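Note that this complex is displayed minus one protein chain, with the remaining chains in position.
Now for subunit A:
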Amino acid sequence: MQKYLYLFRGGDARMATMSPEEVQAHMAEWGVWMQGLAEKGQLIDGLPLRAEGKQVSKGGKVVTDGPFAEGAEIVGGYLMVNATSLDEATELSKGCPILDADDGHIEIREISDM
């Protein structure tokens, strides 16, 4: 088993147009998808990320506000899963509700072992 990282981007614009009822339904879809991963023992960890942040560079001398990216380019959350291959991790990701949004996308990266 290998560990893979999903980086989620986009989807916020769609959410902002939803009614309370739809927001809840959207959340429930995520719940179902994550539950599926958990039941197969493939879910490790994951959380959403806030938009606020800092950028630190130049040996710590330069600190700027926030991620540089905006809108659909900003990482909105991450998830770590177990999978046998990058292909399997890719297949698994296809059930994610973020893909229902036009601008929602997932970057999948293999976490390298030491």
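The rule is simple: contacts are C-beta pairs under 8 Å (C-beta built on N, C-alpha and C of every residue); 3 or more make two chains touch, one makes a residue touch a chain; residues count from 1.
In this text, contacts and distances are computed from a predicted model.
K.L.:
Determine which name in "Carbohydrate ABC transporter permease", "Twin-arginine translocation pathway signal", "RNA polymerase subunit sigma-70" or "FAD-dependent oxidoreductase" the UniProt entry assigns to the undisplayed chain of the complex.
P.N.:
"RNA polymerase subunit sigma-70"
K.L.:
Touching the left-out chain: which of A:1, A:27, A:69 or A:86?
P.N.:
A:27
K.L.:
When the complex is taken as a whole, what residues of subunit A touch the one chain not shown?
P.N.:
Residues in contact with the chain left out: 15-16, 18-24, 26-27, 30-31, 34, 46-48, 76-77, 79, 97.
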